[in-house]
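Note that this complex is displayed minus one protein chain, with the remaining chains in position.
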Amino acid sequence: MSRVIRTAVLAVLGLFWLLPVYLLLVNAAKSPEAFTTKESWLPTDFSLFGNIAEAMRLSGLAESAASTLLYAVVSPAIAVLVGAAAGFAIVALRLKHGFAWFVAIFGGTVFPLQMILLPLFDAYSRTGLFDTQAGMIAVYTAISIPFSAFVMRNFFSGIAHNVFEAAVIDGASTWRIFARVYLPMASSALVAIFILQATFIWNDFLLGLVLSQSDTVRPIVTSLAGMQSTYGGAQMSTVLAGGLLVSLPTVVLFLFTQKFFARGLALGQY
Amino acid sequence: MRSKRIPLTIAAAAAASLVLASCGGGADDDGATTGTLDFYTNKAAWEPDFDELNATSESGADITLNTTGYSDADQYDAFIKQSFRTDKSPGLFTWQTGPSLTELVDEGLIAQTTDIWTKAVDEGWVSEDLRDSYTFDGEQYCVPMNIAYWVMYYNKNIFEEQGLEEPTTWAELDAIASQLSDAGITPYYQTSTLFTFQWFQQLVAGTDPELYNGLATGEVKYTDPEIVDIMNTWLDQEEAGWFSDAGSTVDPAVGLKQGDFAMINFGSFFNGSLDGAGMVSGEDYDMFVIPAVNGDLEKTPVAVESGPLCVAENSSQKTLGLTYSEWWMSPDAQTAWSEARGDVAFNPQATVADPMLEDLGTTVSGDGYELYDRYYEATPTPILTVALEQFGAFIANPSDPLPYLEAIQAEADDYWADQG
């Protein structure tokens, strides 16, 4: 297909994809007093900043921002490395029963999260991890590892094994081969895992709800969700404005990491 | 070989954790009567209001609430139940009346509040009626946090345009609905998810309160002819187009504002949402107590929802929690709370900020009215779950009600057989 057609198809589909985002922006900007659902597509007034301020006041999410940032950076960073190490062990070091070990890690993702909430709460409150940042980092790391290990295992399997053998002949230790040869080759996969998991953690509601209580430990979305209920609280446009505000960091993260995925372009040009 | 050892290790560790889990929870009461009290609530949206109340409670009782709100009611219930087993056993938490409170009291998990109630009733801080919902085997547990009457809100502008007055009889209400419908205005709000029970509750209790109570205790079957008749009345109204689009997910307050429907049966905490949506109390919207279906009833039944404030028996903050509960019942506390929250107060001596709510409180405590527990709290949970689903299915596709009622009754039969 010619470049022009490809660009055109992507542009049209992309615009279509952004329609709900447009709705989000337009409706988050409507003032609660003037808000109706009769003409969802038309902007009426611009009260976005007032709505954002109201959302911050009602949810107290400003207090959660620092700790959520901590979780969303530290946990995926650890998970990426741990997952890469597991992938390296299975693929490059040809760990015996590699598939079984892989399933042991991957199995951490097959059951619904809701089922382990109560036992986790019980265990956390007994071990003093409840309502601590360390506890939150630990659980977020754990749930990020299976995905990370899966992607890295498969990414490494695309690297020819003679890369490893050549490094061995050069006399490198396994640790050195991992850190200096395999990790750098996988930078785009590492970044992809990191941003996807960071976004997932940044947007987590459930674990934060059950495993934390104080404003400084609770993640941001758990705080935000608290302002909306049958028993009164925030209006729709306020909720949307809050959702929009909370989404900004992750959208920016995606914007600024895209250059890592442009590498294929450089490699692929003839 | 090595990989086989993993399950073994895990199993051993699991066994250890089971032993841990079976140890009793809770902590010794530290006896403090002033300080910071950890408070858990499923009404997370009220957190700013509780924070606002702290100024009054600090001067009135020297207690500051440290509020943690849970926005998901189901998760909240599970969390509280689980916390009794740990040292996080709550010093103060919100709950529901009805079978779910009975369950906790039966397990001995809730601190008694009989002394607090005796004093409050003596002082005229609370009505005798309300005490019943908090009484188990002659003793009281918990104190009321909030109270809401389920009434009919209406869009005043629509009523004025149509020249309509608040109805005083069921026939008048029917006439209003039919006039609105003829004018192309949808009379009533409905939804097919979660809040699907109100109209059923209204029709049954308004026809015969005994019948309503019988459903809650299992003496009346959902398939009894009286109930089937009532459902057929509902079906006729559905077929007459009296109810809003079941597929609409519009926020009810916005729906009333933009005239998607003219009336909505909701709890009296709805004022806050309507005000927030930009409607003016008494000017854009008003409310009336729904007349009884059966005009021969001596008293008009009004559905009431009351959320208790409880203290865990095994909490380290038990004394602190009870001290706060006692202060909570006082007119000072209730006036401050009503101001912070903008809601009806259970304490008749408290001043209520919104005149519409003040009036409502006076009206329903008058002779012509009697309060009954909302269907949501009155019905045992497993039956409630099925009933909410079946009413939702009926609302989505109004048709012969019998299959829906049979499905609810099947669950009710199972439940009551288990209780046997």
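Residue numbering begins at 1 within each chain, and the chains themselves are lettered A and B in the order written.
The rule is simple: contacts are C-beta pairs under 8 Å (C-beta built on N, C-alpha and C of every residue); 3 or more make two chains touch, one makes a residue touch a chain.
To be clear about the criterion, contacts and distances are computed from a predicted model.
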- Among "Cell division protein FtsW", "Glutamyl-tRNA reductase", "Methionine adenosyltransferase domain-containing protein" or "Carbohydrate ABC transporter membrane protein 1 (CUT1 family)", UniProt's protein name for the complex chain that is not shown is "Carbohydrate ABC transporter membrane protein 1 (CUT1 family)"
- Note on the structure: The listed residue (B:Asp245, B:Asp286 or B:Glu370) that touches the chain absent from the view is B:Asp245
- Give the residue, chosen from A:Asn27, A:Ser125, A:Ser212 or A:Ser229, that touches the chain omitted from the document. A:Asn27
- subunit A residues touching the omitted chain (full complex): 1, 3, 6-7, 9-11, 13-15, 17-18, 20-21, 23-24, 27-28, 37-41, 82-83, 85-86, 88-91, 93-112, 114-116, 118-120, 123, 138-139, 141-143, 145-147, 149-151, 154-155, 157-159, 174-175, 178, 188-189, 192, 196, 199, 203, 205, 221, 224-225, 228, 236, 239-240, 242-244, 246-247, 250-251, 253-255, 258-259, 261-265, 267-270
- Given the full complex, what residues of subunit B touch the hidden partner chain? 2, 6, 9-11, 13-14, 17-18, 21-22, 74-75, 77-78, 81-82, 84, 103-104, 107, 109, 192-194, 245-250, 260, 381-382, 385, 389-390, 392-393, 395-397
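One rule holds in what follows: only the chains that are shown with their structure count from here on.
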- Query: Any idea how many Å lie between the Cα centroids of subunit A and subunit B?
  - Reply: 37
- Task: Would you tell me which residues of subunit B are touching subunit A in their complex?
- Result: 2-3, 6, 17, 20-21, 38, 40, 43-48, 66, 68-72, 75, 78-79, 82-83, 85-88, 195, 250-251, 253-255, 257-258, 269-270, 272-273, 276-278
- For the subunit A and subunit B complex, residues of the former touching the latter: 31-38, 57-58, 60, 96-97, 100-101, 104, 117-119, 121-123, 125-126, 130, 206, 209-210, 213-214, 222, 225-236
